[in-house]
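Shown here: the complex without one of its protein chains, the others still in place.
Residue numbering begins at 1 within each chain, and the chains themselves are lettered A and B in the order written.
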Amino acid sequence: MTNRKKWLTLGITVAMALSVLSSCGTYSDGSTLSDSGESASESGSSTASSGESSEGTSSGTGDTFTFIATQPNTLNMIQSQSNLDNYCFYLTQEMLFRPYDGVYTAEVVDDWEVDETNTVYTYHLKETNWSDGTPITADDFAYYLLAQLDPNMGSANASTLITNYGFLNAQAYYNGECDVSEVGIKALDDYTLQLTLEKPVADFDGTNINVYPLDADFVAEQGEALGGTPENYMCSGPYVLTDWTYGSSLTYEKNDQWLLADEQFQVQTLKMLEASDMNTSVSMFESGEVDMILTVDNDYLDILPEDCLQYFPFNAIKAVQFNTLGQGDAEKAALLSNENFRYALSYALNREAIVAAVSPTDTPINRYMIAPMTGNTPESLFEDDYPVESVPLSGDADQAKTYLQAALDELGYTSVDELPELSYLTFENDNYRLMAETLVDQWNQVLGLDNISIELKPIPDAIQSMMSYQYDLYYTSLGGGTAPSTFLNYWITGGSANDVAANGTNIFSNADYDALVSEATSTMDRETRMGLYAQAEQILIDEGPLVMISTSGIYSAVADYVDGFMYNSNDNAIELNYLTVNK
Amino acid sequence: MSEHLLEVKDLKVSFDTYAGEVKAVRGVSFYLDGGETLAIVGESGCGKSVTIQTVMRLNPEPPARIVGGSILYKGEELTSKTDKEMRSYRGKEFSMIFQDAMTSLNPVVRIGKQMCEAIRIHEKVSHEEAKRRAIEMLGKVGLSNPETVYRRYPHTMSGGQRQRVMIAMALCCHPSILMADEPTTALDVTTQAQILELMQDIQRETGCGIILITHNLGVVARMAERVAVMYAGQIVEKGKLSDIFYHPKHPYTWGLLGSMPDMQERSDSRLTAIPGSPPDLFAPPKGCGFAARCPYCMEICLQSDPEESPVGEGHTARCWLLNPYAAACRPVPPVGRDKQLVTPEVAGYLERKGVTQDGQ
Partner (left out) sequence: MVCKELIPLKKYILQRLVISVITLWLIVTVCFFLLRLLPGNPFASTTIMTQETLDRMMAYYGLDQPLWKQYLTYMGNLLQGNFGYSLKYAGRSVNYVIASTFPVSAQLGFQALVFGIPVGLLLGILAAKFRGRAMDAGINVFVIICTAVPTFIIAALLQFVLGLKLGLFPVAQWKSFSYTILPTLCLSLGTISGYARSMRTLMLEVDRQDYLKTAKAKGLGNARIVIFHQIRNAIIPMITNLGTEIAGMLMGSYVIEKIFSIPGMGAYFVDSIQGLDYTMVMGLVIFQAVIVIVANFIVDLLYGIIDPRIRVA
């Protein structure tokens, strides 16, 4: 009896001791030295009071930049779907052309030419290496694109690549109808890459494409583990990813091998800390532990000093989408496709007031082609070159009522009470719910509508419902892209936002619109093309199944000793190319 | 100076509760000599446990409070002692055996450990010595395999065995006074007899005084030399066995004797319960505590509490009926004088001890 007791007690003590021991190694210093950092950890407590702020200041020479942003989902470049991942690719990979604030500049490309048909682009590459010193060849760049088109690689990016660039036989390859050798993405030799398009793509000027290198052998060797940790990821760019602690931090060390190492990305070490609780982030910013917060929540804009906030527009468009099919209910369909009803809802909204109150980091909109979309020249803004006729940003209540009356008359209702019940589908999330409540309330106040109810669903659930057309109104957010074609293409017949199920069920179909977009995307002359886009945009504004609300933007908090910080949502990158930390 | 081993004089104990002061013991006096057994009888809640626990100062203070009186042990006043000073008396000078040995032994501590603890708290002996003594004691109380018992847990033993353990534990430090609070109530009849026999043997051997709390008059007759009958926080009658069983003077004692079940004459059982219930001790009546239930209640009984009056040598009772004037206004009832209240079982015990009607 006593024997057993001692035995058990011993066992439990050992187990506890072991767990203590094993847990000693859980700290993530985030630096490469973390494993040998026993003494550093030990001294951590004694220097806590004064030492922590010097954690940041240890970069007195400006060689460390610590910032808070959200971690990537994956570093698997084939399966990646998130701009968060691209932030990391941008910092750790070479590119054929590197965008900076919307402008692409040749990096690995030494020289390139396009044939007279505007379909064959030939790039001559510089000799470059992976961070481990092995050479990078044209095959690696080609493989990056081909792998995303490979139907067996689990990539979700094929359709975007096909729509935006239309590489020869890309669709057929993705459908499994032809061999990879027939696709218009080819390495002619180690340092020559050729891209062949099926037809000219006007918005593609030969440079505005993100191409990173990807080693096919490495991908094959890694299998499912690809991109899960720094060990399963190859770097070639300005920085080498040295540590990734899930949920905590990523550490990047400058790669002196990189082509432009002497000119750009001069900061030696980047530490990206996971954006967790905003209160914590702000505290860390205020205590000097971090130099930048990429995205500051609405609630904290007033707390932080104004001169440290920088605004960067985001190119996503937020709008209320109408299911003109009415979920098979003819009465609903008639109402939801009624132009005057949609105008009524649109004019009833004071977008300026709503956005200021509900989502202050957004900007209210009354059109789709908004800054920083460029217009007739790369320097001019589309919205300046082509004004549109649309609803005033502050709304127009009287006009809204007129439209509503017109709609009622057309549909044969005598009062709003007879309108069928509509459900407004949105995400089960505070921001989305608040927006929904505000919009529904305005419609009720201005138009007296009380037939719209809010339906909150978890994100995957809501998206599934949307994709199976089980909604009346849906609050959508669509990436605006770098060229007008991105957004306009969503709404052509068979477009990806229009015919979400890809089965011919469109919620919007307009032959003129389709023709304009189609013509524009193949018109090589920039000014003519922009003119056509503008016409298409006007049709979408007038007849599209959308009530646009706002475009988002982010406020970043940047410490005053940091210069040259840039974020560009079109480039999908945190651009630290010319960053200096002058502490 | 008292010549008795223990002398309690006019002890008053109250409990301070949220609802008010409970006057649990209201002026109790008794004494105990070495080698003798005093039985305190009375129904539940009459204050008998509180009384002896006060002697050991076991009641948590607060809420318990000694309001008045004195407790002299070997001539020393105990009521003014601090809790710390009392510790050297508890277990060493007085020991206590409780009613339910199951709940009175710590369920998660081995028997041996609980016993050694008691020894080593009072005597500076080695662990081995304490163990040797504990095992010897366990053997002495009639437990077979004392070495095994030493290492057992309470729950692995029967009620009788546990009570033997309790007694062994109580006797570890050879106390002068053993207090037993209904030690056999939770046991079956056979075991009861064995335990009582054990206590008698021990008394013979060690010469300790025993205060026995019980409501079993059979046990009283068997064990005690003297009896104190308690009711509502007071001793209403006390005296030698013969006084109480053959010449009871207090109506409550009559009732108590009358309500005792007769084991041998089951068919002709004279179980007469005392009607009513004891008074509320939050606000004790200003008269006699038993007045409300007393069939012989007089006007005076409701007005004033009777004094303790001697009715024989060492025999006292608190009752107005004993007042010389009472006889004048009301004849003393015949009960107790003519009627035989003692059951054959009790009579048997008394006879064996040589206690007769005529006193002794």
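Following the convention adopted for this analysis, a residue touches a chain if its C-beta (ideal position, glycine included) is under 8 Å from a C-beta of that chain, and two chains touch if they have at least 3 such contacts.
Treat the numbers as computed from the prediction; the structure is a model and nothing was measured.
*Asks:* Out of A:Ser80, A:Asn164 or A:Asn338, point to the residue that touches the absent chain in the complete complex.
*Replies:* Of all options in A:Ser80, A:Asn164 or A:Asn338, contact with the hidden chain holds for A:Ser80.
*Asks:* Going by the contact rule already stated, which one of A:Thr134, A:Thr280 or A:Asn582 would touch the omitted chain in the full complex?
*Replies:* Touching the chain that is not displayed is residue A:Thr280.
*Asks:* Per the definition of touch given earlier, which of B:Phe15, B:Tyr89 or B:Tyr349 contacts the omitted chain?
*Replies:* Result: among the candidates, B:Tyr89 touches the missing chain.
*Asks:* Tell me which residue among A:Val180, A:Ile454, A:Val500 or A:Ile554 touches the hidden chain in the full complex.
*Replies:* With A:Val180, A:Ile454, A:Val500 or A:Ile554 as choices, the missing chain is touched by A:Val500.
*Asks:* Extract the touching residues of chain A with respect to the undisplayed chain.
*Replies:* Contacting residues on chain A, toward the hidden partner: 1, 3-5, 8-9, 12, 15-16, 19-20, 22-23, 25-30, 40-45, 48-50, 52-53, 73-76, 79-82, 151-154, 156, 158-159, 222, 224-229, 232, 245-249, 273-274, 276-277, 279-280, 283-284, 286-287, 289, 458-461, 463-465, 467, 477-479, 490, 496-497, 500-503.
*Asks:* So that we can see where the missing chain sits, which residues of chain B does it touch?
*Replies:* Residues 53, 56, 58, 83-84, 87-92, 94-96, 98, 100, 103-110, 117-118, 121-122, 153, 155, 166, 169 of chain B touch the chain absent from view.
Quick note on the criterion: only the chains that are shown with their structure count from here on.
*Asks:* With chain centres defined as C-alpha means, what is the inter-centre distance between chain A and chain B in Å?
*Replies:* 88
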